[in-house]
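The block underneath contains the structure these notes are about, expressed in structure tokens.
Yeah, one chain of the complex is gone here, protein chain that is, but the others are all in their spots.
Labels A and B are assigned to the chains in the order they are written; within every chain, residues are numbered from 1.
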Amino acid sequence: MGASPLEDKTGRGSRLVLILKSRRQHSVADLARLCGATVRGNGDTLIGGIASIQSAKHGDLVFAADSNWLQKALASQASAVITGDFAGEELPKAVLLARDPKGAFARIAVLFSQKERRSGIDKSANVDPSAQLGKDVWIGPGAVIEEGVQIGEGTSIAANVAVGAGVSVGSDCDIGPNVTIYSGSELRNKVIVQAGTVIGSTGFGYVRDEHGRYELFPQVGRVLIEDEVHIGANCTIDRGALDATVIRRGTKLDNMVQIGHNVEIGENVVIAAQTGISGSSTIGSGAIIGGQVGIADHVRVEEGVILGAQSGVPTNKIVRGKGVVFWGTPARPIREYLKELATLARLTRKKGS
Amino acid sequence: MGASPLEDKTGRGSRLVLILKSRRQHSVADLARLCGATVRGNGDTLIGGIASIQSAKHGDLVFAADSNWLQKALASQASAVITGDFAGEELPKAVLLARDPKGAFARIAVLFSQKERRSGIDKSANVDPSAQLGKDVWIGPGAVIEEGVQIGEGTSIAANVAVGAGVSVGSDCDIGPNVTIYSGSELRNKVIVQAGTVIGSTGFGYVRDEHGRYELFPQVGRVLIEDEVHIGANCTIDRGALDATVIRRGTKLDNMVQIGHNVEIGENVVIAAQTGISGSSTIGSGAIIGGQVGIADHVRVEEGVILGAQSGVPTNKIVRGKGVVFWGTPARPIREYLKELATLARLTRKKGS
Partner (left out) sequence: MGASPLEDKTGRGSRLVLILKSRRQHSVADLARLCGATVRGNGDTLIGGIASIQSAKHGDLVFAADSNWLQKALASQASAVITGDFAGEELPKAVLLARDPKGAFARIAVLFSQKERRSGIDKSANVDPSAQLGKDVWIGPGAVIEEGVQIGEGTSIAANVAVGAGVSVGSDCDIGPNVTIYSGSELRNKVIVQAGTVIGSTGFGYVRDEHGRYELFPQVGRVLIEDEVHIGANCTIDRGALDATVIRRGTKLDNMVQIGHNVEIGENVVIAAQTGISGSSTIGSGAIIGGQVGIADHVRVEEGVILGAQSGVPTNKIVRGKGVVFWGTPARPIREYLKELATLARLTRKKGS
């Protein structure tokens, strides 16, 4: 079991891929202009799609991260390669040289992977007459749009989505199938929400009475999700208790991320899968949070902090240090954590011998 | 990034909040009677809603947890404050004094946050003619109710929910959008299930044969969820293998909690987000289980135990001690765990010096 080759190169597989690709071709020179790269070799080479080095065919552009991958790319069936400035002189096929080749490849890829844009309201959708829909909105089959909902221009709401009363979704958003957006939520523009995610659920705030029974503390606040936030599949984002749960511009959440009530997440934060953030915690802009991290309530993770996968931050803690990596539970600077692991291994060996 | 202020105080935001609030006003004296508080200042002050101290406006009641917050509350625009018995004599606005001010605030909040009660069957719902629906039931758009389902009086089934054949849901339950309740499940009264949760899925019980292949052990049991259980969004609760998975009265589950087959959870247990409990384990009444906790199979967590976030309990273990906090994997009393962390840090420093 090596790297992942394209399993099925025959009829059906190719057809699936075609659905996702536009059929337009672009010259290497045009692509270079688009992303600020320089061209070696024949700039007139026509490119019709992107591919991995393993699965590339004639007409494809591939990305090579280093000189090792570049050798493989040049030996592949691809028609052109995009790579870093390090590439040597002798190049048997068209090559684009970019300062940030991965980013340049991402920008080019958008040209070739545009999904077909639908607009209109499917006849089986349930749209309340009081809803206000912008131009070129798509409401998929079985989607439910309740009273007073506002949906901006160019936004797509997929099949069987449920959007509660008074929700506001901005323009150019993409809401996947089976998503639920509860009343009291506001999504701004260019927000992507993948299938099965729940936004605006009731937070987990209870008051215990003298008999040990639990009564719900009011959970009547809002959710605000700013521009260009991407939310993965099967996430849950609770509404604020009295105020708002906020996710700022440009932040990206992987699948199955849990965001508690009154949490505030800054701009351009990334949070990997299965991480949970408890009530009233704040995450500073530019933080990077690994998978399966647990952040308790009333925590402050400051700007630019990096939390390693599976680490845990206890209640009320402040974690600070731009670019500092933390690991373990309770989370501590990774150098410290690794030293502790080494100490423990050493003492165990000593005892064993 | 401090505490979470209400982002948008203008038109649209306010409208969203209004949807969730009734417009009725109550006097401070009436509210005090409701929750057994005593009044200082003008009992005739009219209250139209609840709010956080940061976002309060004229006509709002706010909650102050301690004397620090009380100062802020008294300086806010709120018309009244509810707080503990400690408040001094000089109070510039109406104040309710309660023994359990947080619980009292929760009880008052219910008055102001009643959701509009709908009843009827949406024309796009799919209800089998053999289903028995109580008085004032609401079946939302796209919801699917299969043969022989029983739904009690006043229960609400939201958009695009799927309820399998023979399921029984009691009265005054609230089932969120896109929930799935498989055949073989019984929910009693006043149960809340938030969006995307799955109840009655097939458990993860396989038999490995001599060729290393897996065959499903029969998973044909039931799920029983008793009165006043609350289940968060995107949870999964497996049916029993041959008998039942049971969640007793008053227990509360946060989002993305996983309950395996044949698990039994006692009364008034709270389980925070992303915790998983494996097959045939039992959780005693009054236990408190943090987020991302892992409980293996055939474990017995006894009455009143507290399991800290991210802790792990291995197969077959018994965890006991009312009010004792456990932490770490394998879970041990928190004092022990913290001492071990201190020992390790000390030995590491010593070696480093």
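Just so it is clear, a residue touches a chain if its C-beta (ideal position, glycine included) is under 8 Å from a C-beta of that chain, and two chains touch if they have at least 3 such contacts.
Here the structure is a predicted model, which means the values were calculated and not measured.
Asks: Where the complex has a chain not shown, which of B:Gly120, B:Pro218 or B:Gly323 is the residue touching it?
Replies: The single option touching the absent chain is B:Pro218.
Asks: Kindly note down the residues of chain B that lie in touch with the hidden chain.
Replies: 124, 126, 142, 144, 148, 160, 162, 165-166, 168, 178-180, 182-184, 186, 196-198, 201-202, 204, 206-207, 209-210, 212-218, 220-222, 224, 234-236, 238, 240-246, 256, 258, 260, 262-264, 266, 274, 276, 278, 280, 282, 284, 292, 294, 296, 300, 310, 312, 314, 329-330, 336, 339-340, 342-344, 346-347
Asks: Touching the absent chain: which residues on chain A qualify?
Replies: Against the left-out chain, chain A lists 1-8, 12-13, 15-17, 19-21, 50-52, 54-55, 100, 102-103, 105-107, 109-110, 112-113, 122, 124, 140-142, 158-160, 176-178, 192, 194-196, 230, 232-234, 250, 252, 254-256, 268, 270, 272-274, 286, 290-292, 309-310, 341, 344-345, 347-348, 351-352.
To be clear about the criterion, only the chains that are shown with their structure count from here on.
Asks: Hey, how far is the Cα centre of chain A from the one of chain B, in Å?
Replies: Each chain reduced to its C-alpha mean, chain A and chain B end up 27 Å apart.
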